[in-house]
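Note that this complex is displayed minus one protein chain, with the remaining chains in position.
By letter and in written order, the chains are A and B; residue numbering begins at 1 in each of them.
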Amino acid sequence: MTVAALRGAPEARPARRRFGWTWLGLVPFLIFATAFLIVPTLYLVVGSFKNAAGEYTLQNYADLSQPEITNAYLTSIEISLVTAVLGGVFGFLLAYAVISGGLPGRFRAGLLTFSGVASNFAGVPLALAFVFTLGRLGFLTIFLRDILGIDIYDNGFTIYSKLGLEIVYLYFQFPLMVLIMAPAIDGLRQEWREASENMGASSAQYWRYVALPILMPSILGTMILLFGNSFGAQATAYQLTGGTLNIVTLLISRQMRGDVLNNVGLGYAIAMGMVAIMAGTILIYVWLQRRAARWQR
Amino acid sequence: MSFLRLTGVQKHFPGGVVAVEGFDLEAVRGEFVSFLGPSGCGKTTTLRMIAGFEKPTAGTIVVDGKDLTYTSPNQRNVGMVFQSYALFPNMTVAGNIGFGLKVRKQSKAAIDRRVGELLELIHLEGRGDRFPYQLSGGQQQRVALARALAIEPQVLLLDEPLSALDAKIRIVLRKEIRAIQRQLGITTVYVTHDQEEALSLSDRVVVMSEGHIEQIGTPSEIYNFPSTAFVASFVGTLNLVNARVIDAGAGRLSIEGQEVRTTKAVTDAGADGRVTLAVRPEGISLGEGGEGSNRLRGTVDDINFLGSIVRIRLRLGEGTSGEPPAVVALDTFNEPHLRLPAVGEQATISFPTEACFVLGAARDGALASAEAGAEV
Partner (left out) sequence: MRLTRLWWWIVFIVGFLYFFLPLLGTFEFSLGHPIGPVRATPTLDYYASVVGSTAFWSSLGYSFIIGVITIVVSIGLIMPTAFWVRLRIPRARPFVEFVTLLPFVIPPIVLVFGLISTYSHPPFPFTYTDIGSTALLVAAYVVLSFPYMYRAVDTGLQAIDIRSLTEAAQSMGAGWTRILLQVILPNVRVALLSGAFLTLAIVIGEFTIATFLARPAFGPYLSLLGQTKAYEPAAVSIISFGLTWLAMILIAYIGRGSRTRVAVTGAR
């Protein structure tokens, strides 16, 4: 190549990128996240592989099969599944009712605003509210007993139980479902319904062939989210059952108050199991949302 | 023998909104009818009443002898093509097209066969397993058409099906739609606000405005013999000039002191004796014209080269006391040997007396010398 040709050539791009100085702008955020999110989690991860003597071991994970622990997981999963499905189904119905069910328009805004509040109305005040309503001396309990003659507690019901917790959890599961499904239901275009009617389909056929298939990724995805939401809840359960119910979050909570397992590493392993389940649910949720988004064009 | 008949169809919405009033139409089998009008004129509402998505507040809709006025939409066997295509996003192209047949519980083999036929008809063979989001706008529209046709509807309804597409695709697709419609002989109602579409496609055009029918006629009738001022100004481009009435009975008028005649007596002059006179640009020619034509002299204001057409703007005077001068535009074909006047030159134009008509009382201001309709 002659010098003349080189001189005539357009300005060459740098062969290598300069070191990404721009990434330094993320440093404060990353330091913070690392210090107060990543490191504590890593501490738990590492600790879960250590035994009392400080040596590395998988024993803690093996010990997860202890009956008390597996029961805790099973109960947590059961509660989360129940509230996810019930919360999902009824939450969906509720959202659909106010959006496309022919109810007055104001109901929709009301429900959505209320859902914004109610999905946050969790933890201690929520547990208390249900104790006030359905507890042994609760307002509704007494009303049913004195006015309708039905004594629910005599019939074996108690709010301070797994069933009670499920009833209480629905209070923030329904709104979460409503809030997330509302835009998806909105996205069901009127013309699809009209086109399907035009093709001769009945209402049931419309739902079966068009509406539900379109909504299913969102419905499933949100139910998964509901599952994770319920699984990770602690405060409500603590307040309602005095921390005694055997679910994973309360197990960890009891462990933190005192080494009830006699093995700190085991406690960490339990926490890790929980993180694994939560991570799984988020991943499935994100995947399902991507599928739903594909049809939103 | 009318195949599709609407009689006295009316739609009032709660709150006093009158969307459609006194709509009467008789279409024969296989006819292609367009509803043409500006937004809000009621054309889509009427179409939706034929489809069954709106119930008329009065009147009847009869298809092939059967009164469908209050039948629910999923029992009418009319196929509708929506403006936004409304393809089911969760189904493939084949699934969409075959949906109506699946609802009618036809066998899989029969459905596949019919879907195959239709894919061929719309030139999308082999694309049956694509999803709507993988198709272009034009392709989606064709699938929407195939879907509506799959159920062999008695009437085909199209609601501004091409408005979301590029100009070039629109022209190609509308020809295809018409060809398919002819081939299948399906009675069709086509809603559009684009007069070019309506005029080029239809056997007859229903021009609508503010909920009622202005005129029903063949494209040629609508264009050349508009029966109302609205139709005249909505369809095609139009010159509007203010003119003073000299002799109403004889149809003699004066524009800037120059006399012109119309073929009809003047009945709707304004209180000041002035009217709006309408002349189509293509009706005007350069030169003296034949015996008995109207002639006007003026100064060439502007010459616009539009490709195959040259549009010349001629100023007819200097204007009277505060009003801008009357201006007319004429279109003439662009020929290589065209001898055009230069800007600023005097020129004579002519047009037959039948090519102009009175459009009511004079309107002052910019509208008076504006050109109505689409300015190219």
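Following the convention adopted for this analysis, a contact is a pair of C-beta atoms (placed from the backbone, for glycine too) under 8 Å apart; a residue touches a chain by one contact, two chains touch by 3 or more.
Not measured: the values here are computed from a predicted model.
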Omitted chain's touching partners, listed by label: A
Selected from A:Gly102, A:Gly149 or A:Gly258 as touching the chain missing from the view: A:Gly102
Among A:Ile214, A:Met274 or A:Ala292, residue touching the chain not depicted: A:Met274
Residues from subunit A at the interface with the omitted partner, ascending: 20, 22-23, 25-26, 28-30, 32-33, 35-37, 39-41, 43-44, 47, 90, 93-94, 96-98, 101-103, 107, 111, 113-114, 116-134, 137-140, 142-143, 146, 170-172, 174, 176, 179-180, 183, 203, 228-229, 231-236, 238-239, 242, 249, 252-253, 256, 267-268, 271, 274-275, 278-279, 282
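What we mean here is this: only the chains that are shown with their structure count from here on.
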Geometric centre distance via CA averages, subunit B-subunit A, whole Å: 55
Subunit A residues touching subunit B - in the complex, by the definition given at the top: 189, 191-192, 194-202, 205, 209-210, 213-214, 294-297
Contacting residues of subunit B [partner subunit A, same complex]: 51-53, 72-75, 77-80, 82, 84, 86-91, 99-100, 102-104, 133, 147-148, 151
